[in-house]
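Quick one: the structure is below, questions incoming.
Heads up, one of the protein chains got dropped from this complex, but the rest are sitting where they should.
A, B and C are the chain letters, set down in written order, and residue numbers restart from 1 in every chain.
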Amino acid sequence: MKFGMIGLGKMGMNLVLNALDHGHEVVVHDVNPEPVQTLAEKGAIPAESMEALARKLSRPRVVWLMVPAGDIVDQVLESVVPVLEEGDIIIDGGNSHYRDSISRAERLGDRGLRFFDVGTSGGMEGARHGACFMIGGDKETFEQHLEPLFRDLAVENGYLYAGRTGSGHFLKMVHNGIEYGMMQAIAEGFEILDKSEFDFDYEEVARVWSNGSVIRGWLMELTRNAFAKDPRLEGIRGVMHSSGEGLWTVQTALDVQASAPVIAMSLFMRYRSLEDDTFHGKVVAALRNEFGGHAVEKK
Amino acid sequence: MKFGMIGLGKMGMNLVLNALDHGHEVVVHDVNPEPVQTLAEKGAIPAESMEALARKLSRPRVVWLMVPAGDIVDQVLESVVPVLEEGDIIIDGGNSHYRDSISRAERLGDRGLRFFDVGTSGGMEGARHGACFMIGGDKETFEQHLEPLFRDLAVENGYLYAGRTGSGHFLKMVHNGIEYGMMQAIAEGFEILDKSEFDFDYEEVARVWSNGSVIRGWLMELTRNAFAKDPRLEGIRGVMHSSGEGLWTVQTALDVQASAPVIAMSLFMRYRSLEDDTFHGKVVAALRNEFGGHAVEKK
Amino acid sequence: MKFGMIGLGKMGMNLVLNALDHGHEVVVHDVNPEPVQTLAEKGAIPAESMEALARKLSRPRVVWLMVPAGDIVDQVLESVVPVLEEGDIIIDGGNSHYRDSISRAERLGDRGLRFFDVGTSGGMEGARHGACFMIGGDKETFEQHLEPLFRDLAVENGYLYAGRTGSGHFLKMVHNGIEYGMMQAIAEGFEILDKSEFDFDYEEVARVWSNGSVIRGWLMELTRNAFAKDPRLEGIRGVMHSSGEGLWTVQTALDVQASAPVIAMSLFMRYRSLEDDTFHGKVVAALRNEFGGHAVEKK
Partner (left out) sequence: MKFGMIGLGKMGMNLVLNALDHGHEVVVHDVNPEPVQTLAEKGAIPAESMEALARKLSRPRVVWLMVPAGDIVDQVLESVVPVLEEGDIIIDGGNSHYRDSISRAERLGDRGLRFFDVGTSGGMEGARHGACFMIGGDKETFEQHLEPLFRDLAVENGYLYAGRTGSGHFLKMVHNGIEYGMMQAIAEGFEILDKSEFDFDYEEVARVWSNGSVIRGWLMELTRNAFAKDPRLEGIRGVMHSSGEGLWTVQTALDVQASAPVIAMSLFMRYRSLEDDTFHGKVVAALRNEFGGHAVEKK
């Protein structure tokens, strides 16, 4: 089928290549002309403007946004919505907050547009060769217009119509919360190995744990890859950035009164890693000095 | 090759069947005659006593213990060691504490016996059709006498000579610690789904997360299986028992001063789940009543 | 001085009695006529309506709200603001969210009213005999019109002009977050005593820890009181409710990227205590059954 892709970063680019492989026609647009050109050379239909994009699609148009979460989604919607017509379909495949998706769907619904919030997992490799999609929106529209596309872009069995609007991004958010916890669990395990009396070959450990163990899975395979490149990770710093979904998961857990100690701790350890020194540490150190005369470390 | 297996519970039984499939000869013994009989019917060589077992093996004998961790290992060693001879090899494939394994290896080494601590992962299914083995002990002995056996019993790429005595059980311990954290992370995710405003089909969620997502892996596939059997897990209670390795991992983290908040919290949530009510909860409830007049719930 | 008090629950009632003791004139109002009557008998000036309250105060009026946080504050403001005049002063002494206080101050400021957000600590006893106040708002107004009142109502050294609007309720919020952590720490300690091999007299333990120890303080004294009434807390359930400030503290920690594991865990343990069984527990139990054949507990 024919659809439009707006946003040709790492994920958008790979999804288009994936779609082209499966014989779809993709009209592509980006604020940056370079990736448009690159994809045009590989068979995509370039669109230099939103108007061009709309013109090159037939109704109901399917327009997929693959842009960073937040204000950018609203900016892109503002510029693309005027060129769309009643019944057209907009997919937000990025990491938007599910509540934003719910309000966008309402706003767009008032104009007769159909909105889908789609969580995309699997990293760049998945986008290129078979991703995992969690899809929220109108079920009938999904089945009539979108399912074949997701079937092709997903790995086998790798897409789910999750339910009403918001459910796709909600699932993706929780998926990432779990991911935080799993990554921290793996990382703590290797830290214990690293501080132990033994001298393990971490790549080999990740290799054996990737084959037949209870904890095998893609994250363990990636762990192996990482150690293959740098056996002791000596070249990098343990600064753990985060892009928001872990935070949202913890916030949501608080909202719904769910105990989520592991996901929350994973997030706090990331925050902790961003600081060279901490104020709470200073307070504790000062207190130990006050009552027990324990020496503090001077700056 | 020919080796002896002592302990024919869920894991030992499946490992023997696995070995028989690969053409090995297995002399089997258990305190319970039933599984010995079962396996004899499938081609194993039954041994009604330790003496019989030793007699039916040739030197250097390879004797694999697959019994519960703790005193039982020592009891079995006490009864099997007298029938063994210098150079014979003992494998402890169970979940023993790595420090116990180190001291057993020393004790047995004094008698000329060679001891291997082998962590086994992959559950019953793995034991039957291809497990994951983490192996500690003398490297030369391993390569000369044991490697072909582990190559056959393991899934492809699924065994590792980990290093000196203790390293096999240490790796398995940390593996299980990671497992605790990963399971708790997955479980917290589903709890958030369950308390959310959406109405998810958990089997379907676990299905899509098993295909192409970042968090795909065996645990997610098992999650899917669990929901396939009981879509809301209504038939079971959320009591999370533990068998020791998570505890040991946290204890070891404390010993080596490694921060392991996620693994520790996973363990504490398990302990919490064993209690209907808690004393710490009573203290907090009583305190809230004391300073704020907040009502307590009476028993 | 003369001021009005709206809201004569546990805290408001005690603050009025405290103020009367110090020779202040207090015009009192409540939706419920009963406490108004009670206080009138003790020397307060009853006001059957907001109009009456305004009429009985002289400009600039000082009106203190002591009502539950949330919508009720806005409802009371809606009914009291119309009877006030430019320059009048409104104190919110309850547990409002500091962001609500900031927007209320702006809204009321537009009408020429001066708003103070005052966090009140010390429980009912403090309200009655000397509380602790954290005060946000205009500094000059505070010094000119309010300081003597707070000096009288507070315990010695027990009030602080904290800074601009919002800072009073912010401090109170964080105070409560710390309180959650301290209570949970104390409670965990007693749980460890309770599970230990020793047979402690908890009232005596809390008594000795209240005198001379590093952890002495009011919470420990209250712990002693609680055990004095029920030596093993056998009559109450360990259900730990929460009234919002701990949650807000954790949310704020997340907002500002501060690591707050102890306060967060205190909150999660409270949430956990509200449930007889958990969904995350079911998931973990089901998983253990899937890979290891470990028995689950049936409902």
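Throughout what follows, a residue touches a chain if its C-beta (ideal position, glycine included) is under 8 Å from a C-beta of that chain, and two chains touch if they have at least 3 such contacts.
Bear in mind the structure is a predicted one, so any value in this text is a computation, not a measurement.
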Practice item. Could you tell me which of C:47, C:265 or C:296 touches the chain that is not displayed? Key: C:265
Revision key, fill the gap. Which of B:67, B:102, B:226 or B:265 touches the missing chain? It is B:265
Practice item. Pick out which of C:41, C:110, C:140 or C:156 touches the chain that's been left out of the picture. Key: C:156
Exercise for review: For the chain that got dropped from the picture, name the residues of chain B it touches.
Suggested key: 214, 247, 250-251, 254, 257-261, 264-265, 267-269, 271-272, 274, 278, 280, 291
Point to revise | Missing-partner contacts on chain A, residue numbers | key: 10, 123-125, 183-184, 186-188, 190-191, 194-195, 218-219, 222-223, 225-226, 230, 233-241, 243, 261, 265, 269-270, 272-273, 276-294, 296-299
Point to revise | Sites on chain C contacted by the missing partner chain, in the whole complex | key: 121-123, 126, 130-134, 154-160, 162-164, 166-167, 170-171, 174-182, 184-186, 188-189, 191-196, 198-200, 204-205, 207-220, 249, 252-253, 256-263, 265-266, 268-269
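Note that only the chains that are shown with their structure count from here on.
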Review point. If you average all the Cα positions, which chain's own average lands nearest?
Key: A
Point to revise | Relative to chain A, chain with the most remote C-alpha centre | key: C
Check your understanding: What angle of turn lays chain A on top of chain B when you fit their CA atoms, given in steps of 5 degrees?
Key -> 180
Point to revise | Separation of mean Cα positions, chain C and chain A [Å, integer] | key: 40
Review point. How many angstrom between the C-alpha centroids of chain C and chain B?
Key: 49
Exercise for review: Name the residues of chain C that each touch 2 or more other chains.
Suggested key: 261, 265, 269, 272, 278, 280, 291
